[in-house]
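On to subunit A.
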Amino acid sequence: MKRDTTLLIYLPLLVLLLAAGPLLPKWAGFLVNVSLCFGTVVLGMLILMRTGLVSFGQGLYYCLGAYAAGTLDHFFKLSDVPLMILCGTLLSGLVAFGLGFLLARYRDIFFAMLSMAFSMILNGLLVKTSELGSTDGFNVSVHSFAGIALAEQSVRYVTYSTTVTLTVLVGVGVHLYLRSHLGRMAEAVRDNELRLEYMGTSVKRLIHINYVLAAALAGMGGAMMAVTVGHIDPEMAYWTTSGEFVFIAILSGTGSTLAPFLGSTVFETVRSFAYEYSPNTWQMTLGITMLLVILFLPGGLWSMFNRQSGTA
Partner candidate 1 sequence: MNQLLAVIIDGILYSSWLFVIGVGLTLIYGVMRILNVAHGSLYALGAYAGSSLAGYWISHGYPPLGSYAALLVAAILVGLVASPIIERGLLRLVYGKDEVVLVLVTYSVFLILEDLIKLMWGVDPIFVPEPYGLLGSFSVGDLSYPIYSLALVLVSVLAGIGLTYILNYTRQGKILVAVIHDRETAATLGVNVRLVYFLTFTAGAMLAALGGSLTAPTISVQPGIGVEVIVLAFAVVVIGGLGSLGGAALGALIVGMVRSAAVHYVPQVELFSIYVVMALVLIIRPKGLFAVPEARRI
Partner candidate 2 sequence: MLKVELLDVAIGRVGILRGISLEVGTGRFTGLVGRNGAGKTTLLRAIMGILRAQKGQVHFDDKPLESMPVHARARLGIGYMPEDRRLVPNLSVQDNVLIPAWASGLQDPKRRLEKIYAMIPEVEQFSGRKAMQLSGGQQKLVALARALMSGTQLLLLDEPFEGVAPVLARRLAEVIGGLKQEGLSVLITESDLSHSEEVLDSLYVIDRGEVSPRPL
(Lines give C-alpha, C1' and ligand atoms only; values in the text may rest on other atoms or scores of the structure.)
Protein backbone atom coordinates (compact mmCIF):
# COMPACT_ATOMS: atom_id res chain seq x y z
CA MET A 1 0.00 0.00 0.00
CA LYS A 2 1.14 3.48 -0.77
CA ARG A 3 1.50 5.89 2.07
CA ASP A 4 -1.25 8.42 2.38
CA THR A 5 0.52 11.73 2.01
CA THR A 6 -2.59 13.84 1.46
CA LEU A 7 -3.38 14.16 5.15
CA LEU A 8 0.18 15.28 5.75
CA ILE A 9 -0.38 18.16 3.37
CA TYR A 10 -3.60 19.41 4.91
CA LEU A 11 -2.23 20.33 8.35
CA PRO A 12 0.73 22.46 7.18
CA LEU A 13 -1.64 23.98 4.63
CA LEU A 14 -4.01 25.02 7.40
CA VAL A 15 -1.23 26.53 9.48
CA LEU A 16 0.31 28.25 6.48
CA LEU A 17 -2.96 29.78 5.29
CA LEU A 18 -3.97 30.91 8.77
CA ALA A 19 -0.59 32.49 9.37
CA ALA A 20 -0.49 34.06 5.92
CA GLY A 21 -3.94 35.60 6.37
CA PRO A 22 -2.94 38.85 8.07
CA LEU A 23 0.18 39.20 5.91
CA LEU A 24 -1.39 38.76 2.48
CA PRO A 25 -2.38 41.87 0.59
CA LYS A 26 -6.11 42.42 0.60
CA TRP A 27 -6.67 41.20 -2.95
CA ALA A 28 -4.62 38.05 -2.46
CA GLY A 29 -6.42 37.14 0.75
CA PHE A 30 -9.71 37.65 -1.00
CA LEU A 31 -8.58 35.52 -3.92
CA VAL A 32 -7.56 32.67 -1.61
CA ASN A 33 -10.81 32.99 0.28
CA VAL A 34 -12.99 32.94 -2.82
CA SER A 35 -10.98 30.04 -4.27
CA LEU A 36 -11.56 28.02 -1.13
CA CYS A 37 -15.32 28.66 -1.32
CA PHE A 38 -15.39 27.53 -4.96
CA GLY A 39 -13.11 24.66 -4.07
CA THR A 40 -15.58 23.44 -1.45
CA VAL A 41 -18.40 23.38 -4.01
CA VAL A 42 -16.15 21.55 -6.47
CA LEU A 43 -15.08 19.13 -3.73
CA GLY A 44 -18.75 18.17 -3.59
CA MET A 45 -18.76 17.75 -7.37
CA LEU A 46 -15.73 15.51 -7.00
CA ILE A 47 -17.74 13.20 -4.74
CA LEU A 48 -20.51 13.08 -7.34
CA MET A 49 -18.03 12.55 -10.15
CA ARG A 50 -16.56 9.61 -8.30
CA THR A 51 -19.95 7.98 -8.83
CA GLY A 52 -19.75 8.94 -12.49
CA LEU A 53 -22.32 11.74 -12.36
CA VAL A 54 -21.82 15.33 -13.39
CA SER A 55 -24.35 17.93 -12.31
CA PHE A 56 -24.98 21.00 -14.42
CA GLY A 57 -27.12 22.39 -11.64
CA GLN A 58 -24.86 22.50 -8.62
CA GLY A 59 -25.59 26.23 -8.61
CA LEU A 60 -28.93 25.30 -7.07
CA TYR A 61 -27.31 24.27 -3.79
CA TYR A 62 -24.60 26.89 -3.95
CA CYS A 63 -27.30 29.55 -4.28
CA LEU A 64 -29.54 27.99 -1.64
CA GLY A 65 -26.69 27.93 0.84
CA ALA A 66 -25.87 31.55 0.12
CA TYR A 67 -29.49 32.66 0.42
CA ALA A 68 -29.96 30.70 3.64
CA ALA A 69 -27.01 32.56 5.10
CA GLY A 70 -28.15 35.86 3.66
CA THR A 71 -31.71 35.48 4.88
CA LEU A 72 -30.51 34.88 8.43
CA ASP A 73 -28.79 38.24 8.36
CA HIS A 74 -31.38 40.07 6.29
CA PHE A 75 -34.58 39.04 8.04
CA PHE A 76 -33.59 37.68 11.40
CA LYS A 77 -30.50 39.75 12.10
CA LEU A 78 -28.71 36.55 13.02
CA SER A 79 -25.47 37.50 11.33
CA ASP A 80 -23.33 34.95 13.07
CA VAL A 81 -20.66 33.37 10.87
CA PRO A 82 -20.75 29.70 11.96
CA LEU A 83 -24.54 29.76 12.26
CA MET A 84 -24.96 31.13 8.74
CA ILE A 85 -22.63 28.57 7.25
CA LEU A 86 -24.27 25.77 9.21
CA CYS A 87 -27.73 26.81 8.03
CA GLY A 88 -26.59 27.08 4.43
CA THR A 89 -25.08 23.61 4.57
CA LEU A 90 -28.11 22.07 6.26
CA LEU A 91 -30.69 23.67 3.97
CA SER A 92 -28.90 22.48 0.85
CA GLY A 93 -28.42 19.02 2.28
CA LEU A 94 -32.09 18.84 3.21
CA VAL A 95 -33.35 19.95 -0.19
CA ALA A 96 -30.96 17.48 -1.83
CA PHE A 97 -32.27 14.73 0.40
CA GLY A 98 -35.74 15.36 -1.05
CA LEU A 99 -34.71 15.84 -4.67
CA GLY A 100 -32.27 12.95 -4.39
CA PHE A 101 -35.11 10.43 -4.39
CA LEU A 102 -35.87 11.67 -7.87
CA LEU A 103 -32.41 12.37 -9.26
CA ALA A 104 -30.85 9.09 -8.12
CA ARG A 105 -32.75 7.47 -10.98
CA TYR A 106 -30.99 9.55 -13.61
CA ARG A 107 -27.65 9.15 -15.32
CA ASP A 108 -25.37 10.91 -17.76
CA ILE A 109 -26.72 13.84 -19.71
CA PHE A 110 -30.21 13.46 -18.27
CA PHE A 111 -28.93 13.79 -14.74
CA ALA A 112 -27.02 16.87 -15.82
CA MET A 113 -30.04 18.38 -17.55
CA LEU A 114 -32.57 17.68 -14.80
CA SER A 115 -30.28 19.19 -12.19
CA MET A 116 -29.85 22.18 -14.46
CA ALA A 117 -33.63 22.56 -14.77
CA PHE A 118 -34.01 22.64 -11.00
CA SER A 119 -31.34 25.26 -10.57
CA MET A 120 -32.88 27.40 -13.32
CA ILE A 121 -36.22 27.16 -11.53
CA LEU A 122 -34.62 28.53 -8.38
CA ASN A 123 -32.99 31.26 -10.45
CA GLY A 124 -36.37 32.21 -11.93
CA LEU A 125 -38.06 32.19 -8.53
CA LEU A 126 -35.43 34.45 -6.99
CA VAL A 127 -35.48 36.87 -9.89
CA LYS A 128 -39.22 37.30 -9.38
CA THR A 129 -39.08 37.63 -5.59
CA SER A 130 -38.78 41.31 -4.81
CA GLU A 131 -38.51 40.62 -1.06
CA LEU A 132 -35.16 38.99 -1.84
CA GLY A 133 -34.02 41.78 -4.09
CA SER A 134 -34.99 40.20 -7.43
CA THR A 135 -32.18 40.32 -9.99
CA ASP A 136 -29.96 42.49 -7.82
CA GLY A 137 -29.99 40.23 -4.78
CA PHE A 138 -28.98 41.85 -1.53
CA ASN A 139 -26.03 42.58 0.71
CA VAL A 140 -25.03 40.27 3.51
CA SER A 141 -23.22 41.52 6.58
CA VAL A 142 -21.55 39.71 9.42
CA HIS A 143 -21.60 40.86 13.02
CA SER A 144 -20.65 38.01 15.31
CA PHE A 145 -18.76 34.76 15.55
CA ALA A 146 -20.45 32.10 17.69
CA GLY A 147 -22.20 34.79 19.68
CA ILE A 148 -19.11 36.96 20.12
CA ALA A 149 -19.61 40.36 18.55
CA LEU A 150 -16.98 41.26 15.96
CA ALA A 151 -15.25 44.55 15.52
CA GLU A 152 -15.54 46.03 12.05
CA GLN A 153 -11.86 45.59 11.17
CA SER A 154 -11.63 41.97 12.33
CA VAL A 155 -14.53 40.69 10.21
CA ARG A 156 -12.40 40.01 7.19
CA TYR A 157 -9.81 37.91 8.98
CA VAL A 158 -12.48 36.05 10.93
CA THR A 159 -14.36 35.04 7.79
CA TYR A 160 -11.06 34.22 6.13
CA SER A 161 -9.85 31.98 8.91
CA THR A 162 -13.27 30.38 9.27
CA THR A 163 -13.28 29.55 5.59
CA VAL A 164 -9.73 28.21 5.75
CA THR A 165 -10.42 26.06 8.80
CA LEU A 166 -13.73 24.70 7.53
CA THR A 167 -12.30 24.01 4.11
CA VAL A 168 -9.40 22.06 5.53
CA LEU A 169 -11.79 20.17 7.80
CA VAL A 170 -14.13 19.14 4.99
CA GLY A 171 -11.13 18.39 2.79
CA VAL A 172 -9.84 15.96 5.39
CA GLY A 173 -13.36 14.66 6.00
CA VAL A 174 -14.02 13.96 2.34
CA HIS A 175 -10.59 12.43 2.00
CA LEU A 176 -11.36 10.00 4.81
CA TYR A 177 -14.81 9.37 3.41
CA LEU A 178 -13.46 8.45 -0.01
CA ARG A 179 -11.07 6.02 1.64
CA SER A 180 -13.86 4.40 3.60
CA HIS A 181 -15.94 1.47 2.44
CA LEU A 182 -18.77 3.80 1.42
CA GLY A 183 -16.40 6.01 -0.54
CA ARG A 184 -14.96 3.06 -2.40
CA MET A 185 -18.48 1.97 -3.23
CA ALA A 186 -19.04 5.39 -4.83
CA GLU A 187 -16.23 4.69 -7.22
CA ALA A 188 -17.59 1.25 -7.87
CA VAL A 189 -20.87 2.85 -8.97
CA ARG A 190 -19.05 4.75 -11.68
CA ASP A 191 -17.16 1.67 -12.83
CA ASN A 192 -19.94 -0.87 -12.91
CA GLU A 193 -23.44 -0.43 -11.52
CA LEU A 194 -24.56 -3.82 -12.69
CA ARG A 195 -21.87 -5.60 -10.75
CA LEU A 196 -22.69 -3.68 -7.59
CA GLU A 197 -26.36 -4.62 -7.81
CA TYR A 198 -25.19 -8.19 -8.24
CA MET A 199 -23.32 -7.84 -4.97
CA GLY A 200 -26.54 -7.05 -3.18
CA THR A 201 -26.07 -3.30 -2.99
CA SER A 202 -28.56 -0.57 -3.87
CA VAL A 203 -26.86 1.70 -6.37
CA LYS A 204 -29.68 4.22 -6.03
CA ARG A 205 -29.08 4.56 -2.33
CA LEU A 206 -25.36 5.05 -2.86
CA ILE A 207 -25.99 7.78 -5.40
CA HIS A 208 -28.50 9.42 -3.11
CA ILE A 209 -25.99 9.56 -0.26
CA ASN A 210 -23.31 11.08 -2.45
CA TYR A 211 -25.77 13.51 -3.97
CA VAL A 212 -26.71 14.84 -0.53
CA LEU A 213 -23.06 15.14 0.47
CA ALA A 214 -22.24 17.04 -2.70
CA ALA A 215 -25.18 19.37 -2.18
CA ALA A 216 -24.29 20.04 1.45
CA LEU A 217 -20.77 20.99 0.39
CA ALA A 218 -22.15 23.25 -2.34
CA GLY A 219 -24.42 24.88 0.24
CA MET A 220 -21.47 25.34 2.55
CA GLY A 221 -19.44 26.91 -0.25
CA GLY A 222 -22.33 29.20 -1.08
CA ALA A 223 -22.79 30.30 2.53
CA MET A 224 -19.07 30.91 2.95
CA MET A 225 -19.12 32.90 -0.27
CA ALA A 226 -22.02 34.98 1.02
CA VAL A 227 -20.16 35.96 4.19
CA THR A 228 -16.91 36.48 2.29
CA VAL A 229 -18.18 38.64 -0.55
CA GLY A 230 -21.03 40.26 1.38
CA HIS A 231 -23.39 40.14 -1.55
CA ILE A 232 -25.59 37.47 -3.15
CA ASP A 233 -27.78 37.41 -6.24
CA PRO A 234 -29.81 34.92 -8.33
CA GLU A 235 -26.94 34.58 -10.79
CA MET A 236 -25.56 32.03 -8.32
CA ALA A 237 -28.23 29.61 -9.54
CA TYR A 238 -27.85 30.48 -13.23
CA TRP A 239 -26.52 27.75 -15.49
CA THR A 240 -23.27 29.58 -16.19
CA THR A 241 -22.37 29.38 -12.49
CA SER A 242 -22.97 25.63 -12.51
CA GLY A 243 -21.00 25.49 -15.73
CA GLU A 244 -18.08 27.13 -13.97
CA PHE A 245 -18.16 24.46 -11.28
CA VAL A 246 -18.03 21.69 -13.87
CA PHE A 247 -15.30 23.65 -15.57
CA ILE A 248 -13.21 23.83 -12.40
CA ALA A 249 -13.88 20.18 -11.64
CA ILE A 250 -12.61 19.02 -15.03
CA LEU A 251 -9.73 21.48 -14.82
CA SER A 252 -8.79 20.10 -11.40
CA GLY A 253 -9.14 16.41 -12.04
CA THR A 254 -10.60 13.97 -9.56
CA GLY A 255 -7.38 12.38 -8.40
CA SER A 256 -7.31 13.92 -4.93
CA THR A 257 -9.39 15.98 -2.54
CA LEU A 258 -6.70 18.62 -2.85
CA ALA A 259 -7.32 18.93 -6.58
CA PRO A 260 -10.49 21.07 -6.36
CA PHE A 261 -8.65 23.66 -4.29
CA LEU A 262 -5.73 23.71 -6.69
CA GLY A 263 -8.14 23.96 -9.61
CA SER A 264 -10.26 26.71 -8.14
CA THR A 265 -7.18 28.72 -7.19
CA VAL A 266 -5.81 28.43 -10.71
CA PHE A 267 -9.24 29.28 -12.11
CA GLU A 268 -9.69 32.34 -9.88
CA THR A 269 -6.15 33.51 -10.53
CA VAL A 270 -6.46 33.18 -14.29
CA ARG A 271 -9.85 34.85 -14.17
CA SER A 272 -8.73 37.74 -11.95
CA PHE A 273 -5.61 38.49 -13.93
CA ALA A 274 -7.26 37.99 -17.30
CA TYR A 275 -10.07 40.25 -16.18
CA GLU A 276 -7.62 42.81 -14.87
CA TYR A 277 -5.38 42.97 -17.90
CA SER A 278 -7.76 42.14 -20.72
CA PRO A 279 -11.37 42.54 -19.67
CA ASN A 280 -12.62 41.62 -23.13
CA THR A 281 -10.80 38.35 -23.49
CA TRP A 282 -10.85 36.79 -20.04
CA GLN A 283 -13.46 34.23 -21.08
CA MET A 284 -11.38 33.37 -24.09
CA THR A 285 -8.35 32.86 -21.87
CA LEU A 286 -10.37 30.50 -19.68
CA GLY A 287 -11.74 28.64 -22.70
CA ILE A 288 -8.30 28.15 -24.18
CA THR A 289 -6.89 27.05 -20.82
CA MET A 290 -9.66 24.48 -20.57
CA LEU A 291 -9.11 23.15 -24.08
CA LEU A 292 -5.40 22.83 -23.43
CA VAL A 293 -6.07 20.91 -20.23
CA ILE A 294 -8.57 18.57 -21.92
CA LEU A 295 -6.22 17.92 -24.84
CA PHE A 296 -2.94 17.62 -22.99
CA LEU A 297 -3.82 16.81 -19.37
CA PRO A 298 -6.89 14.58 -19.63
CA GLY A 299 -6.65 13.80 -15.91
CA GLY A 300 -6.82 17.50 -15.00
CA LEU A 301 -4.19 19.67 -13.36
CA TRP A 302 -3.82 17.19 -10.52
CA SER A 303 -2.49 14.54 -12.86
CA MET A 304 0.72 16.57 -13.05
CA PHE A 305 1.40 15.58 -9.46
CA ASN A 306 0.11 12.08 -9.63
CA ARG A 307 1.29 10.53 -12.85
CA GLN A 308 1.51 6.94 -11.70
CA SER A 309 -1.95 6.13 -10.42
CA GLY A 310 -5.26 7.60 -9.45
CA THR A 311 -5.51 6.58 -5.83
CA ALA A 312 -7.47 8.82 -3.50
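Quick note on the criterion: a contact is a pair of C-beta atoms (placed from the backbone, for glycine too) under 8 Å apart; a residue touches a chain by one contact, two chains touch by 3 or more; residues count from 1.
Selection rule: all candidates are chains of the complex that A comes from, given by their letters.
This structure is a prediction, so every number in the text was calculated from the model and none was measured.
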item: Touching chain, any copy counted, for subunit A within the complex - options 1 or 2; value: 1
item: Complex contact set, residues of subunit A against candidate 1; value: 54, 56, 102, 105-106, 108-110, 112-114, 116-118, 120-121, 123-125, 127-128, 194, 239-240, 243, 246-247, 250, 280-284, 286-288, 290-291, 294-295, 298
